[in-house]
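Rest of the complex left out; these chains stay put.
Letters are used for the chains, namely A, B, C and D, taken in the order the chains are written, and counting of residues starts over at 1 for each.
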Amino acid sequence: MPRWFYQLASPRWCYQITGSLLPWFTGAALLLLIGGTIWSLAFAPADYQQGNSFRIIYLHVPSAILAQSAYMLMAVAGAIGLIWKMKVADMVLKSAAPIGASMAVLALATGAIWGKPTWGSWWVWDARLTSMLILLFLYLGVMALNSAIENESTAAQASAVLALVGLVNIPIIKYSVEWWNTLHQPATFKLTEKPAMPAEMWLPLLVMVIGFYCFFAVSLMLRLRNEIIWRERRTGWVRELLKKQ
Amino acid sequence: MSEQLLTVKGLFCERDDRVLFSNLNFALHAGEIVQIEGQNGSGKTTLLRILSGLSRHYEGDICWRGEPVDEVREQYCRELLYFGHQAGVKAVLTPEENLRWYAALSPSINAHAIADALWQVGLRGYEDVPCHSLSAGQNRRVSLARLYLSQAPLWILDEPFTAIDKRGVAAKEQLLLQHARRGGSVLLTTHHELGIQGPVRKINLDQLAGTST
Amino acid sequence: MAGLFAATWRREFLLSFRRKSDLVNPLIFFLMVATLFPLGVSPEPGFLSQLAPGVVWVAALLATLLSMDALFRSDYEDGSLEQLLLSPQPLFVVVLAKVLAHWVMTGLALTLMAPLLGLMLFLPAEGMPGLMLSLLLGTPTLSLVGAIGAALTVGLKKGGVLISLLVLPLYIPVLIFGSSAVQAAVTGLPLGGYLALLGALLALALGLAPLAISAALRISISS
Amino acid sequence: MSFNSFSEFIAMGGHGIYVWLSYGLGLVILAANWLVPKVSRDRLLTEQKRRLRREEEAR
């Protein structure tokens, strides 16, 4: 194991490093999100079929992508927590869940809103939609389990098991649902192909996606730092910290 | 001095921000009976659950025959008999069926002696009655019959005499003494005054509580 | 180890036969759905027969899910679960025995009862083999996955039956493949593919679930 | 700039409510994700400081 891995395991080191990273990420997130929003709302061209309702994509896709990435992160943290008994990983798991869930809500809500003008109905039982709904349920399950168990380390371990089981299932769910019923657009960004959209449409999207990632990092670090203070409240360094504040 | 079976070093446990015990050190030797004393809520059950490996909410070291208990978990489980607050008796099964399941669970229990053990705990004639129509004490006796069956050297017993009548308690005390004489050791809690003349040592948790690290 | 497996198996059956409710509850639920549907939705055979594959599968899924919570709860409450965890024998053997016994008494029983439901809901006769085969392959997965949820929630005094929330998302692939298999059977399409998928899910669950369940039980008890 | 006037920008070619509803919701969710940890951090710190003071007085 490299040295940084063990350092990460130390809540104190983690608190410090996130403290120095936070301003950078906050700045980047603000810049990208504000810029991206203005670009996407005012400057990006309207879609020739869907008109201006197309602009919803600049929120919809980043939040959908993030909802999935956050789950990956959560499950990986869970695995690390279970195998190496690393406290920080437990805390990352707990902190990532509500952010991921809110992203899933945003993706669902923007999708539903977008569906009304394009498909004529708020909700259809389509594959992408259904699997996003299921992803939201998975998040809610992890959060509910985490809050139902009082003891922190028990809660973290139990959630980690659940997150891992869910991770195994995500490709299965995705595959089964997709194959069952598909109405939805196929993916825009693929590693192998060039996007079908014109550049002035997907460039702001790229900006928004990166902005969302930065924002996710900010929110995660904020929550993580709270969690660290709470769980380490009895240690000397937190006492020192509290006195300094 | 006889062999040290269980060694506890610097054990610390807190629940809901209340320190139950801290820096608890003791050793349990073969042939010894140790009674954990303390008021209600002083942490006796918590301690026994930690020692038996059911609970992991502690800091400190627990060793079995000199080795950290986590590393010899399977061996430890093989040599342990734990009797908790909950008797672990299924209400719809008969005493015999209940014990047969325990015999299957731990190889140290001898399956053929079941009828004999039930007889010993005074349940002769009740072998085929479902446990839900036994009295409170009889239910506990079903679980206590495991003591007569077990070959495990370490017994951890949490209030084994609850609901047992006086004759029953006396018999169980004799059994503990015999077990100690055979080289086994017993760690128990009870609010009852033990009537055993023998190698009984007491550990009082009340004095340990509240002394924060 | 085989002895332990057999002993657990025997005990689970004894318990169920003594209590009976555990045994017949899922079946009654299953039957209830079949009776209530024609009453509540529409008694027309044509309409019902369209519904049948889905309704039978949804009913089987719900029946399994509802019976899951009891799997470890009574053992937890009377202290048997502690004894189980302290046993020197490998935990996953006992767990597997319990889950399989549970499956025989719910999943298998449901499978055997399914033709009756099919009849009541006017499922075309060609659909029956597909129905039974898909249930036979699908229900063990439901039991195994459900047991993970049961193990994770067994220690909870409050927040109890989170289990539905935890497990339901994981059940959905089984539901989709299962009901599609029946629909395929009804329309005369090949259903080998679906059955293979159900089999693959089962193999995965059989491999991973016992470990997850054991880990979850240890975690739940230690709090 | 793909709009000629501000009112056109607001109207979004007839899809105004959908677009603005989405962006409004997006703003709310992002803001919540930033504010909630901020607020709970303040609360946590005051609580813990209070606890420290209490413990020191008790000593």
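We adopt the following convention: a residue touches a chain if its C-beta (ideal position, glycine included) is under 8 Å from a C-beta of that chain, and two chains touch if they have at least 3 such contacts.
In this text the structure is predicted, and so the values were computed from the model without any measurement.
When all chains in the structure file are tallied, the complex works out to A x1, B x2, C x2, D x1.
Methods note: only the chains that are shown with their structure count from here on.
Two chain pairs are in question, B-C and A-D; the one with more C-beta pairs in contact is A-D. Distance from the chain B centre to the chain C centre is 37 Å, each centre being the mean of its Cα atoms.
Centre-to-centre separation between chain A and chain D, using Cα means, comes to 16 Å.
In whole angstrom, the spacing between the mean C-alpha positions of chain B and chain D is 55. The residues of chain C that reach two or more other chains are 222-223, listed in rising order. Residue positions of chain D touching 2 or more other chains: none.
Residues of chain A that touch chain C in their complex: 82, 134-135, 137-138, 140-141, 144-145, 147-151, 154, 157-158, 161-162, 164-166, 168-169, 172-173, 175-177, 180. Of all residues in chain C, only 145, 148, 152-153, 155-156, 158-159, 162, 165-166, 168-170, 172-173, 176-177, 180, 197, 201, 204, 208, 212, 215-216, 219-220, 222-223 touch chain A in the complex they form.
By the touch criterion stated above, chain C contacts chain B in their complex at residues 3-4, 7-8, 11, 14-15, 18-19, 74, 77-80, 82-89, 94, 221-223.
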